[in-house]
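Just one protein chain is left out here, and the rest sit where they should.
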Amino acid sequence: MSDHLKFIDIGVARVDVDRHQRCGFPEVIFGQGKTPEDVVAISQKIVERHGIVLITRANDEQAEAMAAAIPASQYYRRARCIAVEAAPLAKVDGTVAVVCAGTSDLPVAEEAVVTLEVFGNTVTKFFDVGVAGIHRLLAVRDQIEACNAVVVVAGMEGALPSAVAGLISKPIIAVPTSVGYGAHFGGLAALLGMLNSCGSGVTVVNIDNGFGAAYAAATINRQLHAARHGQSS
Amino acid sequence: MSDHLKFIDIGVARVDVDRHQRCGFPEVIFGQGKTPEDVVAISQKIVERHGIVLITRANDEQAEAMAAAIPASQYYRRARCIAVEAAPLAKVDGTVAVVCAGTSDLPVAEEAVVTLEVFGNTVTKFFDVGVAGIHRLLAVRDQIEACNAVVVVAGMEGALPSAVAGLISKPIIAVPTSVGYGAHFGGLAALLGMLNSCGSGVTVVNIDNGFGAAYAAATINRQLHAARHGQSS
Amino acid sequence: MSDHLKFIDIGVARVDVDRHQRCGFPEVIFGQGKTPEDVVAISQKIVERHGIVLITRANDEQAEAMAAAIPASQYYRRARCIAVEAAPLAKVDGTVAVVCAGTSDLPVAEEAVVTLEVFGNTVTKFFDVGVAGIHRLLAVRDQIEACNAVVVVAGMEGALPSAVAGLISKPIIAVPTSVGYGAHFGGLAALLGMLNSCGSGVTVVNIDNGFGAAYAAATINRQLHAARHGQSS
Amino acid sequence: MSDHLKFIDIGVARVDVDRHQRCGFPEVIFGQGKTPEDVVAISQKIVERHGIVLITRANDEQAEAMAAAIPASQYYRRARCIAVEAAPLAKVDGTVAVVCAGTSDLPVAEEAVVTLEVFGNTVTKFFDVGVAGIHRLLAVRDQIEACNAVVVVAGMEGALPSAVAGLISKPIIAVPTSVGYGAHFGGLAALLGMLNSCGSGVTVVNIDNGFGAAYAAATINRQLHAARHGQSS
Amino acid sequence: MSDHLKFIDIGVARVDVDRHQRCGFPEVIFGQGKTPEDVVAISQKIVERHGIVLITRANDEQAEAMAAAIPASQYYRRARCIAVEAAPLAKVDGTVAVVCAGTSDLPVAEEAVVTLEVFGNTVTKFFDVGVAGIHRLLAVRDQIEACNAVVVVAGMEGALPSAVAGLISKPIIAVPTSVGYGAHFGGLAALLGMLNSCGSGVTVVNIDNGFGAAYAAATINRQLHAARHGQSS
Amino acid sequence: MSDHLKFIDIGVARVDVDRHQRCGFPEVIFGQGKTPEDVVAISQKIVERHGIVLITRANDEQAEAMAAAIPASQYYRRARCIAVEAAPLAKVDGTVAVVCAGTSDLPVAEEAVVTLEVFGNTVTKFFDVGVAGIHRLLAVRDQIEACNAVVVVAGMEGALPSAVAGLISKPIIAVPTSVGYGAHFGGLAALLGMLNSCGSGVTVVNIDNGFGAAYAAATINRQLHAARHGQSS
Amino acid sequence: MSDHLKFIDIGVARVDVDRHQRCGFPEVIFGQGKTPEDVVAISQKIVERHGIVLITRANDEQAEAMAAAIPASQYYRRARCIAVEAAPLAKVDGTVAVVCAGTSDLPVAEEAVVTLEVFGNTVTKFFDVGVAGIHRLLAVRDQIEACNAVVVVAGMEGALPSAVAGLISKPIIAVPTSVGYGAHFGGLAALLGMLNSCGSGVTVVNIDNGFGAAYAAATINRQLHAARHGQSS
Partner (left out) sequence: MSDHLKFIDIGVARVDVDRHQRCGFPEVIFGQGKTPEDVVAISQKIVERHGIVLITRANDEQAEAMAAAIPASQYYRRARCIAVEAAPLAKVDGTVAVVCAGTSDLPVAEEAVVTLEVFGNTVTKFFDVGVAGIHRLLAVRDQIEACNAVVVVAGMEGALPSAVAGLISKPIIAVPTSVGYGAHFGGLAALLGMLNSCGSGVTVVNIDNGFGAAYAAATINRQLHAARHGQSS
C-alpha cells in the first residue's frame, strides 16, 4: 500500500487527495480559523488535482484572497461558502428538499443548498414553514414527499423535523441551529429536541452544520442515481 | 398583624392555614419524602380547618395510612394523588383541557386532571395526540379551543405545546415530562424545548409538575367564573 | 381548506396572516438577527393586512429603517421594541401588574409593558421590590392583588415569584433575567429557581422573554374581558 | 379530509393506523414505561390492521403477555425487541452493515439488527472493530463498502464513525451508546464525539437508539430498492 | 517539626490527631462509603486521644458496630450522625439558629443541629418557615436576630437565605438541599439560587452539607465566646 | 408598620434606607449594568441619608460621573469600586486576612479589601501563596491564624481554601475566581472545588464575588468587636 | 499485511492478540457489563496466547466463573480485578508511587496497584495523605520523590495532585474519584480540579480509572528500565 501517494504534505496540511476515491467526494475545506493564505494554498492543491473545491465557513477576507488567486472562485456570502467549479461534478437525478423553520435559519439552510448544488444535486427550498403555523407545512407536504432526501433546518425548540417525519417517508436529516436566546444555550435546546424527536428515523448533525447534512443527503442521492442507472454507486 | 393566628405549629411543620384566604386555594401537601405519619398529621390539621385536602406525589403506604386515619380519603394511584373532599370546593363554570402527547405521559397528565377536579374544575382529556401524527391533533382542535385553559403534557422533544399554540387562542401551560431516554437527561430536553417554543405565550412549569400546571389553569378558570358572575375573583 | 390564503410568501418569509384569527393576536416579529430590510418588508405586509405590528428585540438600525418606511412607527428603546398602531387593538378592561426585582431587570420588564399595552391592556408597574427588602413588596401587596394577572421579572436567584405567589391569588407568570454574574450562567440560576418555586402555580417563560410573559398575561386578560362582557373569548 | 379514519382511539392511545401509508412503515411501539396490558392492546390493533408489529425496549413481562395473547410473537431478548410478523414486510435488495465498537455495545447493535430485519432488510454484522485496534476495521473495509448503508454503534469516545467515514462512501448513521464510565455521563461523551466527527456526512441518533438508526437506514435501502426496480419509492 | 507525632497510621487511614490543636475541633469522620470496621477503628483512635468523636453520614450498620465497640456512642438516626462524648467539649455562650424551609429538609437541618451541639453550642430551631408563607418567617424574625449565627437550610429554589439576609444582621450560612424534583437536578437549583442570592453576605456550603455549615457557625460562635471572656480564640 | 418610611422611590429604584438598621450595613450599589446617571442618583440618596456609599463592579464612566457629582468619591480602579466616605463607619478591632492564590486573582481580592476597609475593618494581605508552592503558605501560617476571619481568593482548581482550612482555626470564606481556561468554564472548576473542599467549615460565595466574602467577614468581625466591648452586636 | 493473523474472532469479540507486540502490554479485559461466560471465553484466548490476563471492573460472579475455568486466576476484591499470571510479565526496576487522599478512594487506588504489579512493577503506597492535613504529605515527600512515577488518586476537590506537583519532580498521573457528594456530580468536581491544576505537568485520566493511570505509569517505568539496561524500549 503506497500511502505516500495518497496525501500531499504542504507544511501546514497533509492534503488528502485520495479522499474522492475513498469517500465519493473530494476533500472540503473548513475555512473557520484558517488564514487566507492557508485557504488559498490548500485550495490550489485540490483544484490542481480535482478541478473543484468547496470552502465552508468562509469569510470576506478569504473570499478576496481566493478571488485574487483563483479568479473562477465564487463567493456565496449568506451561505459563507466559496466554490471553484472548473471541473464541475456530474449532475445527479432527482431533487433534495431543504426545509427551514424561520427566516433566521437562512444562513445554515443556504450552506446546505450551496453544498448540495456543488455536489451535483438539484435543490428545492421550503423556507419559513415552522410548526407555529402548521398549515404552511401541510401546504407543501406533497412537494417535499416528491424529493429524494430532506434536510430540515430549525432553531428554537427544533420541533420541525418531528412534524416533517410524521408526514413524509423519505430520509430526513435534521440540522439544529443556534437561533434562539435565553435557555437555548447556543443551539443545545434545538439539538436535544431533534435527538429526542418522536418522529422515527430522524438523524441529526451538529449545530449549524448545514454542510454535514447536505453531505449526507448528497450521499443518499448519488446512490439512488447509480441505482436508477444500474451502476454500483 | 396577628401572625400567630395564620399558621399552626405541629412540630414537623408550620401549617399555613391562612393560605386559602391569601392565595385562593388551601395548602396542598407534597407527599414525596414525607413519612405516612407526617402526611396524616398535616392532613388532619388542614381537613379540620378546611374540610378538604390534596396530597400529590403520594405512595401506597401513605394512601393506606390516610385510609386508616381519614376513611373518606380517595387514592388516585396512576395520578399519585390522595384527596379528602369532606367539604368540596365550589364547582367552577367551563372546562379545562388536558392534552398529552403519548401514553407514557399519562401519570403526569392524570396528576393535572385530579388537581383540577379537586379544585372544582371540569376537565376534558385529549390524550396521545403528539406531533408525529399531527392529524390526531387537528381532529380535536375545535374542542380544545372551546376550553378556558389548556394544560399540555409532553416528553421527548416537547414539541406539542408549540403546535397547540399555533392553533389555539387560549392560555397554554406546558408540562415537560421525564419521558424519554438517552440525551433526554431526565426531562431537560423537553423542558428546553418548551421554554424555547416558537409558539407565543406558552408558559412552562417544572418537569413532571402536573400539579403546578393544574394550579395555574385553575387560577385562570376561577377568575373567569368570577368575571362571568360579576364577582371580584 | 384553502391554505394558500392563510400565508403570504414574500421570499424570505411566509407571513402568517391567518394568525390573528387562529390565536387572537397578529404575528409579532422577532427582530434579532433580521436585516432592517427584512423587518420593513415583513412589517409592511402585516400592517397592510392588520393595521398594526409589533417588533421585539429591535435595534437602532431597524428603528431607523422602520421610521423611514412607516413614519407612524414608534421606537421604545429601553424595551427594544418598535410598534406601528395605525389600527390599535381594542382596549381591554382591568390591569396587568408588571413586578420586577431590581433596576437591572428594567429592559425585560419594559418589553413586557410595551407588549401588554400594544395588545390593549392597562399596566401597573411595581419595580425594584426584590426579596432582600421584603417590606417593599409587602407595601404594594394589595395593589398587585387588585390586578388580573401578574408578570414577575427577576434575575439573581429568581426568588421574587415565590414570594409573590405566597401573597397573591392571581395568575403569576415569571420571567427569569440574565442579570447576575459568576455562577448565574446567563440566567440559568434564575430560571431553575423559578421552575422550582415553592409558590404553587407559578409558570415560567424563557430567560429575558418579557414578550412571552406579556403575551400569556394578555391572553388571560382578554378572556376575562370577554367573560365580563358576556362574549365568548 | 376524514381524520376520523386515520387513527383508532383505544383509550390509553390513539393508534396511528395511517402511518404506514404516510411514512412507509407501520407504527412501532416503544415498550419502556408501558404496562404489558397496554402493549398487548396496542399491538393487537396494529396486527389486526397490518399483520405485523414491532415493540422496542421490551422487557420479559411484556414478552410473556405478548406470547400469551399473540402466540406468533417472537422475543429477541438481547435486542430487547418483540416482533409479530404474521404478514412480513416485503424483502428489500442489498444489505445494510451494522458495525459496532465493542462487546458491550451489542444490545444496541442487536436492536438495530432486529429492526432492520423486521423491516425487510438483509444485515451484515461487523462487531468489535473499535479504533484501538484499527487493523480490525481495515480488514473488513471492503465488505462494509459493499453495503448500501452503515449503522455504526459505539460507546466510549465514539470515534468509530469518524474512522469509518474516512474509509467508506456510503451513508453512515452513528449511534452513541451509554457504554462507558466516569466522565462518560451516560453516553454524552460518545454523543458529542459523533456530532463533532471530523468524518464528513456522519449523521447521529439519540444515545442507545439502535431502532432510530435502523429506521433511517431502512428508509434509504427501501428507496434504493425502488430505484433499482424502477418504482417511485 | 516532628510530623511523625501528628498523625497515627492505622493502615486504612492516617488519623490526624493534631487537628484539634491546629483547627479548633478534633477530626470528624465522614461515614459514607466506609465499612463499619473502619469506622470503629478510626473512632477508637480518636476517642482514645480526645475522648470525643463525631461520625456524619452514618448508617444503621455502622451505628450497631459502634454501639458494640463503644457503648457510650449515641446514634441520631434522622441526622444520620453517631457521637461519642466521653469528654464533651466545653459549652459555648449564646445560641446558633438553625432555620429550615420545609419538612423535607429536616435530615440536613438535624445534621447541623447535632454537629453544633456536639461542638458545645446551644441551638434554636426555626423549622418550616419557607418564603411561600413569608409571615411565618416574619413572626420569628426577632428570635433569629438574637442568635450569634444562622444556618439556613432550604431546597426547591433556595430562596430562604435571601429573605433571611434581608431581615437579619448576623452571619448567615446557607445549605442547599437536594429536596426538589424535575429541573432541581439533585440540589443544583437550590445551590445556584443561594450562590446568586441578592442578600449580601450569604455564604454557602455544598448540597446537603449540614455538617459543614454547622462547623462554620461553631467556629464563629467559639470566637465570640472567647472574645466575651477576654481569651484569644 | 410604616413601610412607607423605609424605602425611597426614585423611579428607577426603591432605595432601601432602612437596611443599615436591619442588616448592619447600608445598601451597597452593584454598578454593573447601571447607567452613570442611575448610579449617581441612587448614591446621592444614600449619601444624603447615611453619609457613606460603596459601589462595586464600577467602571471608568461611572467613576467620572461620580467624581463630578460627589467630589469626595474615591475610585479604586483595580478593585472596580467607588466609595464615598463623608461619614466613615466606625473602626472595628482586629484584622481580617485576605489571602489569594495568584497574581491574576488580584482584582477580586482587591474588591474584598476595599469593601472590608470601607466597612471599618483593618486588612492584612497575603497574596500569591497558591498550593503549587506550599512553603509560601506555611511561611505565613501564624500571621493568618492571628486574624479574626480569612477571605481566601483562588482560581484554577480552587485548592487554596482546603490547604488553609487544614492549618487555621478561624472562619474561612472562599471566593472562586474566573481565572483559568479550557475546562475551567468561567470559574465553575474553582467553585466546585471549593464547595467540595476536604477542609471542614469552608463556606463559599459566588464566582468573583469579593464583595460578598468581605461582607460576610465584616459581619463576623463586627460581632467580635461588640463582644469584646460588651455590646450586643 | 496479514490482518487475519492479528486478531481472533470469537463471535462476541475480535480478540486483539497483536496488541502486546504493538503497544507493549497484552489486551486487558474491561469486565463491567460482560457476562461471566464472555469474560471466561475472552480470557482463555488471551491466556492461551500470552499466559497472562488482567480483568478490571470484575465482580464476584465473574470471579467465580474464572476460578472454575482457570483455577490459577486470582481475585482482588477491593480492587475489583481478576488476574491470571501463568507466565508473569518480567519484573521492571524501580518503584511506582500510588498516593491517595482518603480512605474512601481505596478501591480506585488498589485497582492501580494491582495493574502495576501485574505489569511487573514494584509499588509503594502512600494512602490517606490529603491536603486538609498537609503535614502528612510533607512527611513522605522524599519517599515519593524516590519513585519513578506517581499515581495520585483523590476525590472531593481533587487538590492533592497540585500539592504533590509542587513538591515532586517525577511524572504525576492524577485519577479523580467519584468520592464526594452534593455538587461533586459523580466525580466532575475532582476531574475539573485536576484538569485545572496549578501544578505544572499533571496529566489526568477518567474518573475512577485507576487502571488507566497505572497503565501510563507502567509505560514510563518500562521505558526507564530499558534505558537503564541499554535496551530500546
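We just call them A, B, C, D, E, F and G in the order they show up, numbering each chain from 1.
As a convention for this text, a residue touches a chain if its C-beta (ideal position, glycine included) is under 8 Å from a C-beta of that chain, and two chains touch if they have at least 3 such contacts.
Fair warning: this is a prediction, and the values are worked out from it, not measured in the lab.
> Among A:47, A:81, A:99 or A:188, exactly one should touch the missing chain; which is it?
Answering carefully, the residue with contact to the hidden chain is A:188.
> Residue by residue, what part of subunit G touches the chain that was omitted?
19, 22-25, 28, 148, 165-173, 191, 195-196, 200-207, 211-213, 215-216, 218-220, 223-224, 227-228, 230, 233
> What residues on subunit F make contact with the chain left out of this view?
Residues touching the hidden chain, for subunit F, are 102-104, 106, 127-129, 132-133, 135-136, 138-139, 179, 181-185.
> Touching the hidden chain in the full complex, which residues of subunit A are there? Just list them.
These residues of subunit A touch the chain that is not shown: 1, 3-4, 6-7, 12-14, 16, 18-19, 30, 32-34, 38, 42, 57, 176, 178, 186-188, 191, 206-209.
Here is the rule we use: only the chains that are shown with their structure count from here on.
> Using mean CA coordinates as chain centres, what's the subunit C-subunit D distance in Å?
Using C-alpha averages as centres, the distance is 44 Å.
> Between subunit A and subunit E, tell me the centre distance in angstrom, where each centre is the average of that chain's C-alpha atoms.
That pair's centroid distance is 58 Å.
> State, to the nearest whole Å, the distance from the C-alpha centre of subunit B to the C-alpha centre of subunit C.
A distance of 25 Å separates the two centres.
> Counting only residues that touch at least two other chains, what does the list for subunit D look like?
Those would be 1, 191, 206-207.
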